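I have placed the structure first, in the form of structure tokens, so that the comments after it can refer back to it.
Heads up, one of the protein chains got dropped from this complex, but the rest are sitting where they should.
Note that the chains take the letters A, B and C in the order they are written out, and that residue 1 is the start of every chain.
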Amino acid sequence: MRAARLRVGLIGLGRLGRLYARDLASRIGETRLVAVCDPLDEVVSEVADEFEVGGRHTRAEDLIKDPGVEAVVIVTPTRTHRDLAVLCARAGKPAFCEKPAALTLADALAMKEAVDRTGAFLQMGFMRRFDSGYAAARARLSAGGIGKAVLFKSSSRDPQPPPLAYADPRSSGGLILDLGIHDFDLARFFMGEVGTVSAIGGALAFPELATVGDIDNAVVTLTFRDGRLGVVDLSRHAVYGYDVFTEILGDAGALRVGALRETPLSWLTKNTVSHDTTPGFLDRFAAAYTAQLADFARNVLLGRPAPVSIDDGIEALRIALAARQSLSTGRPVDVASLAP
Amino acid sequence: MRAARLRVGLIGLGRLGRLYARDLASRIGETRLVAVCDPLDEVVSEVADEFEVGGRHTRAEDLIKDPGVEAVVIVTPTRTHRDLAVLCARAGKPAFCEKPAALTLADALAMKEAVDRTGAFLQMGFMRRFDSGYAAARARLSAGGIGKAVLFKSSSRDPQPPPLAYADPRSSGGLILDLGIHDFDLARFFMGEVGTVSAIGGALAFPELATVGDIDNAVVTLTFRDGRLGVVDLSRHAVYGYDVFTEILGDAGALRVGALRETPLSWLTKNTVSHDTTPGFLDRFAAAYTAQLADFARNVLLGRPAPVSIDDGIEALRIALAARQSLSTGRPVDVASLAP
Amino acid sequence: MRAARLRVGLIGLGRLGRLYARDLASRIGETRLVAVCDPLDEVVSEVADEFEVGGRHTRAEDLIKDPGVEAVVIVTPTRTHRDLAVLCARAGKPAFCEKPAALTLADALAMKEAVDRTGAFLQMGFMRRFDSGYAAARARLSAGGIGKAVLFKSSSRDPQPPPLAYADPRSSGGLILDLGIHDFDLARFFMGEVGTVSAIGGALAFPELATVGDIDNAVVTLTFRDGRLGVVDLSRHAVYGYDVFTEILGDAGALRVGALRETPLSWLTKNTVSHDTTPGFLDRFAAAYTAQLADFARNVLLGRPAPVSIDDGIEALRIALAARQSLSTGRPVDVASLAP
Partner (left out) sequence: MRAARLRVGLIGLGRLGRLYARDLASRIGETRLVAVCDPLDEVVSEVADEFEVGGRHTRAEDLIKDPGVEAVVIVTPTRTHRDLAVLCARAGKPAFCEKPAALTLADALAMKEAVDRTGAFLQMGFMRRFDSGYAAARARLSAGGIGKAVLFKSSSRDPQPPPLAYADPRSSGGLILDLGIHDFDLARFFMGEVGTVSAIGGALAFPELATVGDIDNAVVTLTFRDGRLGVVDLSRHAVYGYDVFTEILGDAGALRVGALRETPLSWLTKNTVSHDTTPGFLDRFAAAYTAQLADFARNVLLGRPAPVSIDDGIEALRIALAARQSLSTGRPVDVASLAP
């Protein structure tokens, strides 16, 4: 007889939220989806019907208080993460919170404060760590497969820009925070803490992004505290397909993680060989998202600490905010200078 | 509100059967797994517990008669397919039957006879047709992307041989039938009917296979009825990984379907770049298996005819049997000569 | 001070002959091109002028007798190989002869007889053996890198058919002999002697080839004398590019040699990644042709035996002729049955 499943409540039913609903309801053996919440009534009904979920809420507080809910998954707009995480901590409900932790260090630190005070379980979402490629890369790195890692190089590119309302740095954090935070987390995952950052960027393909204060391309260099090097480039116009590529160059080899095809088909025509590409992040990282939520459930069920903590959320955010500051000042920024 | 799900009973809980159990229970929106059957009590309990299935049977007849079961999925040893399919037809239960249809033409034709007489729904399992790569290849072929298809070339290789008991042609049909039938089905899927076949082969890496009448390598050439050409090679010792590769060469281009890596990681060491491979058929075709069962459910729910019929099962079997005959006689064999 | 260069005379100034002229005149340190011969006066003048060659002939006998010529390279139509090789042997001039040795076994055996009688040096041209990829593959095979080689698989495809006059089997030997002989030589190079062959084929894309008795596609299976397996497919309509691919599957791994791109450029457009292909055999094997002639010169200068002998030429031809016979009879053919 298998162990009891974790009864999970899900807050936020956008595109990613619905993927999470399916994962929690049917793809993850360790979970049962018992409640969903979204401000929109009809969305709640639709998702709850599809996955036969009993708990239906339009106010997050109600879901968190719901006694049938043992643990909470938060996949709402970033600006709401702080309050929801704090509510969960106070209610003693283990929580999973999608990246980024917050839009400001103050908010993220408030989350940490609540976790520290209550001893609550809070796991941050950085799904790439759960991708088979990144996981295998880290295992090889740890096993000494490339000697000492010297250079971290990572690129994240969306096929198109987000809607202007989302691009607004007050909503998503903008390109560097919204997209780049994945690469900054990987930088820490593979290399350790970052000392200084320096950024260049611009709204070069979609000038309208400038009207909300966002950009569509950026290059951010990283100097790790021990002097090792990193560079991240970000773009919103990889029309050829969603493209995430990471390399760690060591003094005895290199590791590369990158998948730029969707199906195993190639077509060969006059003088040309072609293949397709990955349409978007949900296609590229679907299995990683599932693995991440399954890991969350197992951690809660087994009383293990969160492998990706609010501290991880804070430090990745700190790098992103430092990069944004560098972009606006035109000067390198000491990441630690971002107090507190 | 979504349509009611198809209540499915599953017969056979081996390795593939368990994958099907998970698919039917949780990954396919159109199905509910309501009964499972296996000769082994403890296997029935284990799977039924894991997926919370009420109907538990050790006799297939009982599952088929179970009034709660609307449709049946058969994934048992090949020699039992005939009786189970006939029982389903008589019981008026739509059925899905894993490949190959049978080990003999007589058995397969008995299945057809039952289907024809009762008007029952019977869908044959050839999961490659539901793989994104093969589906995309066929779409490009139909759209004229490579002009007229002239040569069909396909290779299927397992990383290791099956146990001797399974390899025995009386159990699995042997290499040519067990593994090759996928390629023979693809030959028909992409090109049409086969006229003659010619085979060579041997137990070259695992001589012990010869003790049960099986081989570990074969090359089978196909001449389609209209004169076009095909070739299939089969092996049981691709130690580098599970390897399925298919090419269609046309007079204006070519299509290639082949995926020989599992994760998106590459590792670069002294003078060498390397990547991993697909471990086995369940890794390579997991999504195709799921898509195939979902398609079966939709066909039943919507009253659509089976896209892969018992006729497809019979014709692929006929090619395989002709190839085995060619292997033993050393001469080309007219596929149509295999009566009836 | 370097050793004296070998003074070479070149007979045949077609497309490949002109490549050889450049190699012998300027790219190979061990040779000096001292005479050229072609039936066409103006071609002789053009090439001789370009490479500053003194000896200018329109009759091959004259070049062979030319006392300034130490060694002869024969790259004329196949039907003339016999007489030219015999003349060289009688004149005591070491010779290199482009593949295939001849169109008939009788002619090839006459060449062998002349060589055996006179003790002359005769090296046959199979440039693939001198390609870096094939050479590296053989080294890995010999070093045990894939265990025991079990299956040989090779494919040669031209981007377009030859002119009808060349396609005529009486001129070039037709698809199986003209193109396939390279793969049959590789079969022997990697695996050893072939026992039986079986072929299918047709003029499927270019029906006009049938008017001269040629085909545009063939699949030939090989059973080596020790029971191991092989398969070769040949085509004249790889419109996507010149495509030669060879695989050796062993019981502990596999080797693959294939290069299907010309420049290191990829272009990424809407949902697609593409690269170019190799235009033709002169592009794919230019370095191998040069290496082969350099090897010939070194062998002559150092008194070493020919690494690719008339026996190699005869045996590859025997396989090709057996395959043609199988194609016309529809039955497997014992290669040794082709007397003498």
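By our rule, contacts are C-beta pairs under 8 Å (C-beta built on N, C-alpha and C of every residue); 3 or more make two chains touch, one makes a residue touch a chain.
As the structure is a computational prediction, the values presented were derived from the model and not from experiment.
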| item | value |
| --- | --- |
| Residue of A:31, A:78 or A:198 touching the missing chain in the full complex | A:198 |
| Touching residue (missing chain; options A:153, A:182 or A:324) | A:153 |
| Among A:34, A:75, A:254 or A:291, residue touching the chain not depicted | A:254 |
| Hidden partner chain, touching residue among A:164, A:219 or A:338 | A:219 |
| Options A:4, A:239 or A:287, residue touching the unrepresented chain | A:239 |
| In subunit A, positions touching the absent partner | 148, 150-151, 153, 157, 198, 200-202, 204-205, 217-219, 221, 223, 227-231, 233, 235, 237-240, 249, 251-254, 330-332 |
| Positions on subunit C contacted by the hidden chain, ascending | 1-2, 26-27, 29, 49-50, 131-133, 136-137, 140, 145-146, 252-259, 262-270, 276 |
| Residues belonging to subunit B that touch the chain removed from view | 238-241, 260-261, 268-277, 279 |
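One rule holds in what follows: only the chains that are shown with their structure count from here on.
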| item | value |
| --- | --- |
| Farthest-lying chain, centroid of Cα atoms versus that of subunit B | C |
| Separation of subunit B from subunit C, taking each centre as the mean of its C-alpha atoms, in whole Å | 42 |
| Chain centre separation in whole Å, for subunit C relative to subunit A (CA means) | 57 |
| Multi-partner residues of subunit B (each touching 2 or more other chains) | 252-254 |
